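What you see is the complex with one protein chain gone and the rest in place.
Lettered A, B, C, D and E in written order, each chain numbered from 1.
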Amino acid sequence: MNRNHRRTYLSGAGLGLMYVLTLLALIPLGLVLWFTIAKGLPSVIHPQFLFNSELPPCEPRCPVVSQAGVGHAIVGTGIMVGIASLIAIPVGVLAGIYLAEYRVTPWSNWVRLASDVLVGTPSIAIGLFAYAFLVVPLHHFSAFSGAVALAVLMLPIVTRTTEGAVALIPNGLRESGLALGLPRWRVSLQLVLPAAAPGVITGALLSVARAAGETAPLLFTAFGAHILEFDPSGPMQALPVTVFKYALLPYKSLQDQAWGAALVLIVMVLSINLISRWILRRQIALAGQL
Amino acid sequence: MAVRVEAKTAIVTSRPRDGFQWVVGIVASAVPALLLLIILTLLLQATPAIQHFGARFLVTTDWNPVTDSFGALPAIFGTVFTAFLALALALPVGVAVAVVLAEPGHTTLRGFLGTGIELLAAIPSVVYGIWALYVLAPWSYEHIEIPVSEHLGFIGWFGSPAVRGLFNASLVLAVMVLPTLTAISRDVMKAVPRGLKENAVALGATWWETTWRVMLPSARAGIFGATILALGRALGETIAVTMVIGNAYIIPHSIFQPAYTLASVIANEFTEATGMLYPAALIELGLVLILVTLVVNMLALVLVQSSTRDARRAL
Amino acid sequence: MADVRPYIEPPVTSGRPGLRALRGAGDAKLKVDHLSFFYDRFQALHEVTFEIPQKRITAIIGPSGCGKSTLLRVFNRMYDLVPKAHASGAVFLDNENVVTSRRLLELRQKVGMVFQRPSPFPMSVRDNVAFAPRLLGWPQSRVRSAVEESLERAALLDEVKDRLDQPATSLSGGQQQRLAIARCIAVSPQVILMDEPCSALDPVATLKIEDLMATLTRDFTIVIVTHNMQQAARVSDFTAFMLMNPEGRYGELIEFAPTADLFNQPQDDRTEAYITGRFG
Amino acid sequence: MADVRPYIEPPVTSGRPGLRALRGAGDAKLKVDHLSFFYDRFQALHEVTFEIPQKRITAIIGPSGCGKSTLLRVFNRMYDLVPKAHASGAVFLDNENVVTSRRLLELRQKVGMVFQRPSPFPMSVRDNVAFAPRLLGWPQSRVRSAVEESLERAALLDEVKDRLDQPATSLSGGQQQRLAIARCIAVSPQVILMDEPCSALDPVATLKIEDLMATLTRDFTIVIVTHNMQQAARVSDFTAFMLMNPEGRYGELIEFAPTADLFNQPQDDRTEAYITGRFG
Amino acid sequence: MPRLTFERELASLRESLVRMGTLVESQIEAALDALRRRDGSAAEKVRTQDQYLNELFRQMREQVFMVISTQQPVARDLRYLMGLQWIATELERMGDYAVRIARMTGTLVALPDRPLRAEFGLMGELAIGQVHDILEALIDQNEPRAREVAARDNEIDRLYHRVFEDLVKEIGNGHIDSDGALRSVTLLLVAHNLERISDRVTNVAEDIIFLESGQVVELG
Partner (left out) sequence: MPRLTFERELASLRESLVRMGTLVESQIEAALDALRRRDGSAAEKVRTQDQYLNELFRQMREQVFMVISTQQPVARDLRYLMGLQWIATELERMGDYAVRIARMTGTLVALPDRPLRAEFGLMGELAIGQVHDILEALIDQNEPRAREVAARDNEIDRLYHRVFEDLVKEIGNGHIDSDGALRSVTLLLVAHNLERISDRVTNVAEDIIFLESGQVVELG
């Protein structure tokens, strides 16, 4: 009786504590968003910020010149992530299908382990790899090598998310398909994969977002550039690199530039994320009905 | 009768070969192949340093491009220290969040929290970096480090506060690994069959008792795995740390002092690295980093898988 | 035999022959009184009124979605787990209205529940049974005896007595379900609710559970929801038939009667249609 | 009536009265011949031998784990999905040995299967049925007619004819199961295997399916695995009772007989013990 | 939803019952015919035919078993099945009466011929009519009809008592030889059996009422 009262109150208190801690965890998010917007907006509000590729003049305490912009970084990120996606997504999706459809074979276990390890591999190390593998032989930095680094980064993500989505499709669907006398590849590609499509797309989007936000792999592959570049065989600027490099420089104008780039980056990445989450929810709901 | 004999001899059933399996299987092999390629390449590039320093590399402390004498110990120390401190800070919060998010039924509040945590994961590390550099570090310097060093300064570990240093790096790291921690812990907790909770409640257990005596025990291994996985992330995190750790190639005597991590050394110095040994040494750092994370990750994977398997069996 | 002859006592004239009949109805344990239930806006139960007799097995049958589980989950307030769910009307357990009760822990100790999936806790067999008693802070000795006794009563002790410290997940499906029952009677409840306790088991395990229920009625009032009409017929003393009201889209109680009567002379045509399989 | 009287033909003396009896056994569709089955090292079936008569319903019953599903999955080689699984002995479908057959796709078109969970494809009702025919490259017109006909035969057309283009997942559980049946008969198989097709359904939906099966026997040979003995009794013409061999730990066929006989004069004591619920 | 298989089984059961009924009817008729025509061989035929009747009855029971054990009927369905089975039993018994009458014919043909009382014809007519009509009542599930048919029992009883008294008087008036005695007594038993037949019809009527409405009634 009395004891039960005590238990009830304790329980309530515990629940409260949990929620408090959760809110605490969200404070950084709020702060990051707030400061990025607060400090980035002044630069971004100038429309040309997104299109120009000018550096602000960089003497100490000189005013922000309105020609300044990060267009070249945006384009660079776009190009490199694009190339990376072209490489990583098809391979990743097929690999994911393999992992999901042939779950128990010993080889698939190795593949799974490898991709999990690859997901955990520090991006900087992947940068080193791309450098050693492409930059050294070709003797110059190139956006392409950066793209490759990003692809390596994306591949395991795509693989695992695809696997997750495909594995979410109940086995009954496969068996029903096979029981109708359909060949295995038709069942996998024409029945299961469509059913899992939203999940797969989500995975791809997430990997894209991740790649778009990465700095380390690009530092010594794409290296960066101060002008608008379209040729992937040469160095190229990227948004995160912009943020990283300018932020560390002691010039207010460049730091503002960095904040602006950060804002652009975060908007890009977060929007991709929200979209993918939305798709994913539909996927889960759908799979629930199957 | 003859038929029967024929039948009984046909022991193994003939399976037509599954071409599809081969195709996707080969494509999938790209992943492990890539991993091997990475390690081999780095090994190759690092050989000069490896041959030159041998095992000494891991235990010596000086880092002098001029004299070409390189030792990894300070970087290793910084890496490991920041990672563990970060986890120590993140773990309690992370588990709490997981518990809250794993609650059944979808309330708007919980939905909001969940989204928030996942967005936390989505924010690029460079953005954390710039934020930590200009907002978090100065703030923590004023409101944490100074007061602490004033009161506990006599303990050397809490002396000599600095804006950029181990502690602030760990702080930002903690924020960054939190999503990994929560995401996986939550999934593991969700994998705990709903029946368990219902049964506990039906037996007259309170929410708290249900959570701590039934839910968490079922998810224990998984949560531990999540922690290790987070550790892996923390070890490998580059940019944000690089921006706030202060870049001092020393083993500091205070947690507030500047230091260095494997990743940040590479990030800072690789592009300027010239000559024969210098780049090789840096690449060897990378190699060390990879191997450490590789071990840690494998450990984590084993744990997570085993726990989710248990959950499935209990179901 | 010569002596009996002249004096032949008139035979009993109870409508329901057989042992169960002779035991009669006894008095009510749960009085369900104009109970309506809502999942947020959706009404799942409408004005359900009947009395569940003490130390008898009462079965609740009806087509899927008619609100059987919902009704059951009102009796121990499990629905509190569902956000926005609420009930109107009353369910009296010894003159305490369950629906408005605030002492949930006591209530759930008095009204135990067994679910479709046994879901043993991730601990040893013994700890599973000892779970609730320990929460109540019983002394070690009492806990130990309670464990013994419950396993005994759940007809499980013999099978597991040398595996008490192995993880409960190592038991077979049927054993796990009996473990769930033992776990539930460890705090000696007065009522045991069972929601399709056998639908995950094979016929053999099922019959074991059914026999167990028959013996448990000595001490407990049992309410069982089942999809399996034959099972309801086999095990229960009383049966409640529920149906989803065609226009109202809410579940109602159609008929409540001694099982033997309900399956021989159902009073309501819908009941007859259902039990003879001519429904819908 | 006056005319009949003098000439009374001698009554039929068939052992199994009733319509099903009058239909008799007919000839065998599937000849199972000393079939043993192994999951890698574990032997699930041992020397199973019996004949499944054409255009009849044959039920396979037995306690959990005795190998019912395994046996069923041999008939259309579904076990190929399980690595290292292999069978010895033979199963003849029109003199072709299923076990050694290499033409799996034809086989599975000839021997359709319906599972416990209907698992509708994530597409419209129509496309669900049309899926296989399309991929088999049938001409549009033929596909269309096949869809119509299959839905009709699956006793589903009337209920869904105005929802053909809605997602199949919007159907009720029972309808989904009948959709699965329609999907399976769309490629006009000769044999339909059903693995506990009703154990996820409520009694009403179940009886619908059972009636459907009764009508389907006009054109198909049906083999159904079920946990529900009463169901086997209700729907099947022949019943096979399987049991896990106590020492061998492998499933065997204990008795195969016309259902009426098996449930009235079982020849084997284990069968009697099982059907009268005194097993184990 | 109809439950096809079960309905089919019921139909075929009803069918075999009707079959039995027809057979019984003709058996009684044949037995009385033989009695009227003092035809020993015809009487013999009745006894052989009874085999069929018994076989039909055996099958009927077996089928009822089959249906109960495979279809698990409850409530009305179960009542119906049991009712059919009880009726079958009654019919089988009626067949026995026919056989007994045939046997007695056997006794009578050995005795000197004498004109047969009109009542026997009447009772026969009535009994057969009852059997016939009760079966129709069963098929049409016509309860009132069943009651009506059962009510005719009194008619037969009246005749039976008349026959009884006359025979007793006949015996009582002294001058009667042993053949006469045997004949009278035998005829008396014939009458008794006819009366029993119509009692059985009453039972059938009760069974029909039961399987239609579930009421247990006492007619006559």
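Everything that follows uses one rule, which is that a contact is a pair of C-beta atoms (placed from the backbone, for glycine too) under 8 Å apart; a residue touches a chain by one contact, two chains touch by 3 or more.
Worth saying up front: this structure is predicted, and the values here are computed from it rather than measured.
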Contacting the left-out chain in the complete assembly, out of C:98, C:242 or C:260: C:260
Sole contact to the chain not displayed, among C:47, C:80, C:152 or C:211: C:211
Touch list for chain C against the chain that is not drawn: 1, 4-5, 8, 10-13, 16-20, 22, 204, 207-208, 210-211, 214-215, 230, 233-235, 259-260, 263-264
Positions on chain E where the hidden chain makes contact: 58, 65, 68-69, 72-75, 78-79, 82, 86, 89, 164, 167-169, 171-182, 184-185, 188-189, 192, 216
Missing-chain contacts mapped onto chain D: 230, 233, 263-266, 272, 275-280
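Methods note: only the chains that are shown with their structure count from here on.
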Those chains which touch chain E and also touch chain A: C, D
Pair of chains joined by more contacts [C-beta pairs], C-E or A-C: C-E
Centre-of-Cα separation between chain B and chain A, whole angstrom: 17
Touching two or more other chains - residue numbers and ranges from chain E: 1-3, 6, 72
Where chain D touches two or more other chains at once, by residue number: 104, 204, 207-208, 230
